[in-house]
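Omission of a single protein chain aside, the complex is shown with its protein chains in their original locations.
Take a look at chain A:
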Amino acid sequence: MYRSSSLRYESSHRDFSLRGESDEDYLDISLEDDRGWCKPSPGFEVSGSKRGFCHPFHEDRKKVLQERRDSTPNSVTFEWLRQAESASLYAGLKDHTISVSHSVRSWGREVVREKPFNVIHEFDSWRKSPDLAEAVAAIKALTAVIKRSEATTMMGLEVELKNASDTLKESDESSISLSAGCDLFMRYVTRTSAIEYEDIEAGKARLIERGEKFGEISQKARRTIAKLGKDFIADGITILTHGYSRVVLALLKLAASEGKDFNVICTEGRPDNTGAEMAKELVPAGIPVTLVLDSGVAYVMETVDMVLMGAEGVVESGGIISMLGTYQTALVAYSLKKPVYVAAESYKFARLFPLDQRDMSPAPRHVDFLVPLPQVVNVENSARDYTPPQYLTLIFSDLGVLTPSAVSDELIQLYL
(Lines give C-alpha, C1' and ligand atoms only; values in the text may rest on other atoms or scores of the structure.)
Protein backbone atom coordinates (compact mmCIF):
# COMPACT_ATOMS: atom_id res chain seq x y z
CA MET A 1 0.00 0.00 0.00
CA TYR A 2 1.32 3.36 -0.79
CA ARG A 3 1.01 4.91 2.59
CA SER A 4 2.86 2.18 4.34
CA SER A 5 5.66 2.30 1.89
CA SER A 6 6.07 5.97 2.45
CA LEU A 7 6.52 5.27 6.10
CA ARG A 8 9.28 2.94 5.26
CA TYR A 9 11.30 5.79 3.89
CA GLU A 10 13.73 7.48 6.16
CA SER A 11 12.68 10.68 7.69
CA SER A 12 15.34 12.27 5.67
CA HIS A 13 13.31 11.48 2.68
CA ARG A 14 12.82 14.88 1.29
CA ASP A 15 9.77 14.17 -0.65
CA PHE A 16 7.53 16.72 0.89
CA SER A 17 4.59 16.12 -1.24
CA LEU A 18 4.47 12.60 -0.01
CA ARG A 19 4.16 13.74 3.51
CA GLY A 20 1.16 15.75 2.69
CA GLU A 21 -2.00 13.91 3.38
CA SER A 22 -4.13 15.43 0.77
CA ASP A 23 -6.22 13.51 -1.63
CA GLU A 24 -3.97 14.86 -4.24
CA ASP A 25 -1.33 12.43 -3.19
CA TYR A 26 -3.41 9.36 -3.52
CA LEU A 27 -4.72 10.74 -6.70
CA ASP A 28 -1.43 11.06 -8.29
CA ILE A 29 -0.04 7.90 -6.98
CA SER A 30 -2.65 5.65 -8.36
CA LEU A 31 -2.47 7.55 -11.55
CA GLU A 32 1.23 7.11 -11.64
CA ASP A 33 0.67 3.50 -11.49
CA ASP A 34 -1.92 3.51 -14.17
CA ARG A 35 -0.01 5.85 -16.26
CA GLY A 36 3.10 3.91 -15.78
CA TRP A 37 1.25 0.84 -16.71
CA CYS A 38 -0.01 2.15 -19.96
CA LYS A 39 2.99 4.19 -20.92
CA PRO A 40 6.27 2.92 -19.70
CA SER A 41 9.19 5.19 -20.18
CA PRO A 42 11.39 3.92 -22.92
CA GLY A 43 13.80 1.34 -21.85
CA PHE A 44 12.03 0.68 -18.64
CA GLU A 45 9.03 -1.04 -17.41
CA VAL A 46 7.42 0.03 -14.30
CA SER A 47 7.92 -2.86 -12.09
CA GLY A 48 4.78 -3.13 -10.49
CA SER A 49 1.73 -4.83 -9.85
CA LYS A 50 -1.10 -2.59 -10.48
CA ARG A 51 -2.61 -1.37 -7.31
CA GLY A 52 -6.07 -2.24 -6.42
CA PHE A 53 -6.61 1.24 -5.18
CA CYS A 54 -8.28 3.44 -7.68
CA HIS A 55 -9.30 6.95 -6.98
CA PRO A 56 -12.69 8.08 -8.25
CA PHE A 57 -11.27 11.09 -10.01
CA HIS A 58 -8.75 9.01 -11.75
CA GLU A 59 -10.46 8.94 -15.12
CA ASP A 60 -10.50 12.70 -15.49
CA ARG A 61 -7.04 13.39 -14.28
CA LYS A 62 -5.63 10.70 -16.45
CA LYS A 63 -6.21 12.74 -19.53
CA VAL A 64 -4.55 15.75 -18.07
CA LEU A 65 -1.56 13.93 -16.79
CA GLN A 66 -1.14 11.61 -19.69
CA GLU A 67 1.16 13.96 -21.50
CA ARG A 68 3.41 14.35 -18.57
CA ARG A 69 5.96 11.71 -18.57
CA ASP A 70 7.16 9.76 -15.67
CA SER A 71 8.53 12.48 -13.68
CA THR A 72 12.10 12.89 -13.22
CA PRO A 73 12.21 16.09 -11.41
CA ASN A 74 15.29 17.82 -12.25
CA SER A 75 15.61 20.56 -9.88
CA VAL A 76 19.14 20.95 -8.90
CA THR A 77 21.24 18.52 -6.95
CA PHE A 78 18.92 18.46 -4.02
CA GLU A 79 16.39 16.34 -5.76
CA TRP A 80 19.23 14.33 -7.02
CA LEU A 81 20.26 13.55 -3.53
CA ARG A 82 16.86 12.15 -2.84
CA GLN A 83 17.03 10.01 -5.88
CA ALA A 84 20.37 8.69 -4.87
CA GLU A 85 18.87 7.72 -1.60
CA SER A 86 15.97 6.03 -3.24
CA ALA A 87 18.39 4.26 -5.49
CA SER A 88 20.06 2.75 -2.50
CA LEU A 89 16.70 2.01 -0.96
CA TYR A 90 15.49 0.19 -3.98
CA ALA A 91 18.53 -1.88 -4.20
CA GLY A 92 17.26 -4.25 -1.57
CA LEU A 93 13.57 -4.17 -2.18
CA LYS A 94 12.53 -6.60 -4.77
CA ASP A 95 8.83 -6.41 -4.60
CA HIS A 96 8.66 -2.80 -3.91
CA THR A 97 6.44 -1.15 -6.37
CA ILE A 98 7.10 2.31 -7.39
CA SER A 99 4.47 4.44 -5.99
CA VAL A 100 6.54 7.45 -5.55
CA SER A 101 5.42 9.89 -8.10
CA HIS A 102 8.76 11.31 -8.50
CA SER A 103 10.80 8.53 -7.64
CA VAL A 104 11.71 8.04 -10.99
CA ARG A 105 12.54 4.78 -12.18
CA SER A 106 12.50 1.31 -11.02
CA TRP A 107 16.07 0.69 -11.29
CA GLY A 108 16.04 -1.80 -13.98
CA ARG A 109 14.88 -4.94 -12.41
CA GLU A 110 12.78 -5.80 -15.35
CA VAL A 111 14.61 -3.76 -17.77
CA VAL A 112 15.20 -5.46 -21.01
CA ARG A 113 18.88 -5.60 -21.58
CA GLU A 114 21.06 -7.53 -23.87
CA LYS A 115 24.03 -7.49 -21.58
CA PRO A 116 24.12 -8.84 -18.09
CA PHE A 117 26.06 -5.78 -17.05
CA ASN A 118 23.68 -2.94 -16.63
CA VAL A 119 24.95 0.53 -17.19
CA ILE A 120 22.04 1.95 -15.29
CA HIS A 121 22.98 -0.04 -12.23
CA GLU A 122 26.46 1.23 -12.52
CA PHE A 123 25.20 4.76 -12.88
CA ASP A 124 23.14 4.39 -9.78
CA SER A 125 25.89 3.05 -7.69
CA TRP A 126 28.00 6.04 -8.58
CA ARG A 127 25.21 8.42 -7.84
CA LYS A 128 24.95 7.22 -4.30
CA SER A 129 27.87 9.34 -3.40
CA PRO A 130 26.30 12.72 -2.74
CA ASP A 131 29.18 14.81 -3.87
CA LEU A 132 29.28 13.37 -7.31
CA ALA A 133 27.41 15.25 -9.95
CA GLU A 134 25.12 13.50 -12.35
CA ALA A 135 27.30 14.07 -15.36
CA VAL A 136 30.36 12.71 -13.63
CA ALA A 137 28.45 9.65 -12.44
CA ALA A 138 27.39 9.06 -16.02
CA ILE A 139 30.95 9.30 -17.21
CA LYS A 140 32.07 6.87 -14.57
CA ALA A 141 29.34 4.47 -15.62
CA LEU A 142 30.52 4.71 -19.20
CA THR A 143 34.06 4.09 -18.06
CA ALA A 144 32.84 0.94 -16.38
CA VAL A 145 31.30 -0.07 -19.70
CA ILE A 146 34.69 0.24 -21.30
CA LYS A 147 36.28 -1.83 -18.57
CA ARG A 148 33.84 -4.65 -19.07
CA SER A 149 33.78 -4.39 -22.78
CA GLU A 150 34.78 -7.35 -24.85
CA ALA A 151 35.13 -5.45 -28.07
CA THR A 152 38.25 -6.14 -30.06
CA THR A 153 38.26 -2.99 -32.13
CA MET A 154 37.95 0.67 -31.30
CA MET A 155 34.91 0.93 -33.52
CA GLY A 156 33.25 -1.88 -31.66
CA LEU A 157 34.01 -0.19 -28.41
CA GLU A 158 32.59 3.04 -29.70
CA VAL A 159 29.39 1.35 -30.71
CA GLU A 160 29.03 -0.25 -27.30
CA LEU A 161 29.63 3.05 -25.65
CA LYS A 162 27.15 4.77 -27.87
CA ASN A 163 24.49 2.26 -26.92
CA ALA A 164 25.26 2.62 -23.25
CA SER A 165 25.22 6.38 -23.54
CA ASP A 166 21.87 6.31 -25.31
CA THR A 167 20.45 4.07 -22.66
CA LEU A 168 21.58 6.38 -19.92
CA LYS A 169 20.14 9.35 -21.67
CA GLU A 170 16.85 7.64 -22.26
CA SER A 171 16.59 6.69 -18.65
CA ASP A 172 16.25 10.32 -17.81
CA GLU A 173 15.36 12.40 -20.79
CA SER A 174 14.94 15.59 -18.93
CA SER A 175 18.32 15.75 -17.31
CA ILE A 176 20.59 18.09 -19.12
CA SER A 177 23.76 17.55 -17.19
CA LEU A 178 23.42 13.82 -17.73
CA SER A 179 23.20 14.11 -21.48
CA ALA A 180 25.87 16.78 -21.55
CA GLY A 181 28.18 14.53 -19.59
CA CYS A 182 27.49 11.59 -21.88
CA ASP A 183 28.02 13.73 -24.95
CA LEU A 184 31.27 15.09 -23.67
CA PHE A 185 32.64 11.66 -22.98
CA MET A 186 31.48 10.30 -26.31
CA ARG A 187 33.06 13.25 -28.02
CA TYR A 188 36.30 12.55 -26.30
CA VAL A 189 36.15 8.90 -27.23
CA THR A 190 35.51 9.49 -30.89
CA ARG A 191 38.31 11.98 -31.03
CA THR A 192 40.77 9.77 -29.21
CA SER A 193 40.05 6.79 -31.36
CA ALA A 194 41.27 8.79 -34.27
CA ILE A 195 44.67 8.38 -32.72
CA GLU A 196 46.17 5.12 -33.77
CA TYR A 197 46.54 2.67 -30.99
CA GLU A 198 48.27 -0.51 -31.90
CA ASP A 199 46.51 -2.38 -29.28
CA ILE A 200 42.88 -2.18 -28.20
CA GLU A 201 43.98 -2.60 -24.63
CA ALA A 202 46.15 0.48 -24.80
CA GLY A 203 43.30 2.43 -26.28
CA LYS A 204 40.92 1.21 -23.64
CA ALA A 205 43.40 1.96 -20.93
CA ARG A 206 43.68 5.52 -22.13
CA LEU A 207 39.94 5.99 -22.20
CA ILE A 208 39.55 4.45 -18.78
CA GLU A 209 42.23 6.69 -17.40
CA ARG A 210 40.48 9.70 -18.82
CA GLY A 211 37.13 8.60 -17.53
CA GLU A 212 38.52 8.21 -14.07
CA LYS A 213 40.18 11.55 -14.21
CA PHE A 214 36.77 13.02 -14.81
CA GLY A 215 35.73 12.03 -11.36
CA GLU A 216 38.27 14.31 -9.87
CA ILE A 217 37.02 17.04 -12.06
CA SER A 218 33.82 17.34 -10.15
CA GLN A 219 35.63 18.31 -6.98
CA LYS A 220 38.30 20.27 -8.71
CA ALA A 221 35.81 22.23 -10.77
CA ARG A 222 34.01 23.40 -7.71
CA ARG A 223 37.22 24.53 -6.09
CA THR A 224 38.26 26.44 -9.19
CA ILE A 225 34.91 28.13 -9.43
CA ALA A 226 35.00 29.01 -5.76
CA LYS A 227 38.41 30.60 -6.18
CA LEU A 228 37.33 32.58 -9.20
CA GLY A 229 34.10 33.75 -7.75
CA LYS A 230 35.10 34.69 -4.26
CA ASP A 231 36.72 37.93 -5.41
CA PHE A 232 33.34 39.17 -6.45
CA ILE A 233 32.17 38.98 -2.88
CA ALA A 234 33.09 42.06 -0.95
CA ASP A 235 32.64 42.81 2.70
CA GLY A 236 29.23 43.87 3.83
CA ILE A 237 27.27 42.77 0.81
CA THR A 238 24.06 40.82 0.63
CA ILE A 239 23.81 37.91 -1.75
CA LEU A 240 20.56 36.45 -2.96
CA THR A 241 20.53 32.86 -4.01
CA HIS A 242 17.89 30.55 -5.40
CA GLY A 243 17.92 26.80 -5.41
CA TYR A 244 20.40 24.43 -3.90
CA SER A 245 23.68 24.32 -5.70
CA ARG A 246 26.80 22.68 -4.37
CA VAL A 247 28.93 24.98 -6.44
CA VAL A 248 27.37 28.08 -4.98
CA LEU A 249 27.81 26.60 -1.53
CA ALA A 250 31.45 25.93 -2.16
CA LEU A 251 31.92 29.49 -3.32
CA LEU A 252 30.15 31.01 -0.34
CA LYS A 253 31.95 28.80 2.12
CA LEU A 254 35.31 29.63 0.65
CA ALA A 255 34.61 33.34 0.81
CA ALA A 256 33.43 33.02 4.40
CA SER A 257 36.46 31.00 5.39
CA GLU A 258 38.64 33.81 4.13
CA GLY A 259 37.03 36.11 6.58
CA LYS A 260 34.70 37.93 4.26
CA ASP A 261 31.74 39.43 5.96
CA PHE A 262 28.52 39.06 4.01
CA ASN A 263 25.04 37.72 4.40
CA VAL A 264 22.89 35.54 2.26
CA ILE A 265 19.22 35.59 1.46
CA CYS A 266 17.84 32.24 0.33
CA THR A 267 14.52 31.80 -1.36
CA GLU A 268 12.30 29.17 0.15
CA GLY A 269 12.45 27.13 -3.02
CA ARG A 270 9.12 25.36 -2.99
CA PRO A 271 8.41 22.56 -3.34
CA ASP A 272 11.84 21.22 -2.62
CA ASN A 273 12.64 23.45 0.30
CA THR A 274 16.00 24.27 -1.13
CA GLY A 275 16.13 27.35 1.05
CA ALA A 276 16.13 25.31 4.20
CA GLU A 277 18.79 23.03 2.80
CA MET A 278 21.00 25.94 1.91
CA ALA A 279 20.48 27.47 5.32
CA LYS A 280 21.49 24.22 6.97
CA GLU A 281 24.74 24.29 5.08
CA LEU A 282 25.49 27.96 5.47
CA VAL A 283 24.91 28.32 9.18
CA PRO A 284 27.80 26.09 10.21
CA ALA A 285 30.01 28.19 7.98
CA GLY A 286 29.10 31.22 10.03
CA ILE A 287 27.19 33.00 7.30
CA PRO A 288 24.08 34.90 8.36
CA VAL A 289 21.12 33.55 6.42
CA THR A 290 17.70 35.00 5.79
CA LEU A 291 14.91 32.98 4.26
CA VAL A 292 12.30 34.60 2.08
CA LEU A 293 9.33 33.28 0.16
CA ASP A 294 9.81 32.78 -3.53
CA SER A 295 7.31 35.54 -4.09
CA GLY A 296 9.36 37.86 -1.92
CA VAL A 297 12.26 38.12 -4.30
CA ALA A 298 11.25 41.51 -5.65
CA TYR A 299 10.56 42.68 -2.14
CA VAL A 300 14.08 42.01 -0.95
CA MET A 301 15.85 42.82 -4.17
CA GLU A 302 16.50 46.41 -3.25
CA THR A 303 18.58 45.29 -0.28
CA VAL A 304 20.51 42.79 -2.32
CA ASP A 305 23.89 43.58 -3.88
CA MET A 306 24.23 40.59 -6.12
CA VAL A 307 22.43 37.44 -7.14
CA LEU A 308 24.31 34.16 -7.26
CA MET A 309 22.73 31.01 -8.62
CA GLY A 310 23.66 27.62 -9.86
CA ALA A 311 22.59 26.04 -13.11
CA GLU A 312 21.59 22.68 -14.35
CA GLY A 313 22.74 23.40 -17.82
CA VAL A 314 24.38 26.24 -19.68
CA VAL A 315 23.13 26.49 -23.22
CA GLU A 316 24.67 27.75 -26.41
CA SER A 317 23.14 31.17 -26.25
CA GLY A 318 24.83 31.77 -22.92
CA GLY A 319 21.57 31.39 -21.06
CA ILE A 320 21.01 28.87 -18.32
CA ILE A 321 18.50 26.19 -17.52
CA SER A 322 17.99 26.04 -13.83
CA MET A 323 15.49 25.50 -11.08
CA LEU A 324 12.10 27.05 -11.56
CA GLY A 325 12.25 30.60 -10.30
CA THR A 326 15.69 31.42 -11.60
CA TYR A 327 14.33 33.32 -14.57
CA GLN A 328 12.07 35.28 -12.32
CA THR A 329 14.87 36.21 -9.99
CA ALA A 330 17.08 37.23 -12.88
CA LEU A 331 14.35 39.43 -14.34
CA VAL A 332 13.81 41.20 -11.06
CA ALA A 333 17.53 41.67 -10.57
CA TYR A 334 17.90 43.06 -14.08
CA SER A 335 15.18 45.56 -13.62
CA LEU A 336 16.72 46.71 -10.35
CA LYS A 337 20.17 46.73 -11.89
CA LYS A 338 21.73 44.07 -9.73
CA PRO A 339 24.37 41.79 -11.19
CA VAL A 340 23.41 38.16 -11.68
CA TYR A 341 26.22 35.63 -11.43
CA VAL A 342 25.89 31.98 -12.31
CA ALA A 343 28.22 29.28 -11.05
CA ALA A 344 28.31 26.22 -13.29
CA GLU A 345 30.92 23.58 -14.02
CA SER A 346 32.03 23.11 -17.58
CA TYR A 347 30.41 19.73 -18.05
CA LYS A 348 27.07 21.42 -17.73
CA PHE A 349 27.62 23.21 -21.01
CA ALA A 350 25.14 21.63 -23.39
CA ARG A 351 24.50 21.84 -27.10
CA LEU A 352 21.02 23.25 -26.72
CA PHE A 353 19.48 26.49 -27.86
CA PRO A 354 16.06 26.98 -26.35
CA LEU A 355 14.07 29.73 -27.96
CA ASP A 356 11.47 30.00 -25.26
CA GLN A 357 10.47 28.37 -22.01
CA ARG A 358 8.68 25.49 -23.69
CA ASP A 359 11.56 24.70 -25.95
CA MET A 360 13.23 22.23 -23.63
CA SER A 361 12.51 18.65 -22.79
CA PRO A 362 9.86 18.79 -20.14
CA ALA A 363 10.76 18.06 -16.58
CA PRO A 364 7.55 17.81 -14.68
CA ARG A 365 7.31 17.02 -11.05
CA HIS A 366 4.68 16.56 -8.48
CA VAL A 367 3.79 19.71 -6.60
CA ASP A 368 1.81 19.54 -3.45
CA PHE A 369 -0.47 22.50 -3.13
CA LEU A 370 -1.46 21.47 0.36
CA VAL A 371 -5.14 21.82 -0.36
CA PRO A 372 -7.36 19.53 -2.38
CA LEU A 373 -7.95 20.90 -5.83
CA PRO A 374 -10.96 20.43 -8.07
CA GLN A 375 -10.11 18.09 -10.84
CA VAL A 376 -10.54 20.59 -13.63
CA VAL A 377 -7.70 22.72 -12.35
CA ASN A 378 -4.56 22.36 -14.41
CA VAL A 379 -1.22 22.31 -12.78
CA GLU A 380 1.89 23.75 -14.35
CA ASN A 381 4.55 21.69 -12.78
CA SER A 382 7.74 22.20 -14.67
CA ALA A 383 10.78 21.85 -12.48
CA ARG A 384 12.92 24.27 -14.36
CA ASP A 385 13.06 27.34 -16.56
CA TYR A 386 15.34 28.99 -19.05
CA THR A 387 17.01 32.31 -18.34
CA PRO A 388 18.08 34.18 -21.48
CA PRO A 389 21.64 35.49 -21.56
CA GLN A 390 20.80 39.18 -21.48
CA TYR A 391 19.77 38.89 -17.84
CA LEU A 392 23.02 37.29 -16.77
CA THR A 393 26.11 39.26 -15.96
CA LEU A 394 28.82 36.65 -15.66
CA ILE A 395 29.17 32.89 -15.56
CA PHE A 396 31.78 31.38 -13.22
CA SER A 397 32.98 28.09 -14.57
CA ASP A 398 36.13 26.06 -14.22
CA LEU A 399 37.05 27.29 -17.68
CA GLY A 400 37.25 30.75 -16.21
CA VAL A 401 34.93 33.66 -15.73
CA LEU A 402 32.85 34.01 -18.85
CA THR A 403 30.49 36.56 -20.20
CA PRO A 404 27.37 34.87 -21.57
CA SER A 405 28.51 35.65 -25.08
CA ALA A 406 31.69 33.69 -24.53
CA VAL A 407 29.86 30.48 -23.74
CA SER A 408 29.34 29.41 -27.31
CA ASP A 409 33.04 29.74 -27.99
CA GLU A 410 33.84 27.53 -25.05
CA LEU A 411 31.27 25.03 -26.19
CA ILE A 412 32.90 24.83 -29.56
CA GLN A 413 36.23 24.14 -27.92
CA LEU A 414 34.76 21.53 -25.66
CA TYR A 415 32.87 19.67 -28.26
CA LEU A 416 35.05 19.92 -31.31
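By our rule, contacts are C-beta pairs under 8 Å (C-beta built on N, C-alpha and C of every residue); 3 or more make two chains touch, one makes a residue touch a chain; residues count from 1.
In the analysis below, contacts and distances are computed from a predicted model.
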item	value
Name of the absent chain as recorded in UniProt (options "Vang-like protein", "Phospholipid-transporting ATPase", "Translation initiation factor eIF2B subunit beta" or "Serine/threonine-protein phosphatase 2A 55 kDa regulatory subunit B")	"Translation initiation factor eIF2B subunit beta"
Candidates A:Phe232, A:Phe262 or A:Tyr327 - the one touching the absent chain	A:Phe232
Touching residue (missing chain; options A:Ser165, A:Thr241 or A:Ser346)	A:Ser346
Hidden partner interface residues of chain A, rising order	184, 187-188, 191-192, 195, 210, 213-214, 217, 221, 231-232, 234, 346-347, 393-394, 398-406, 409-410, 413-414
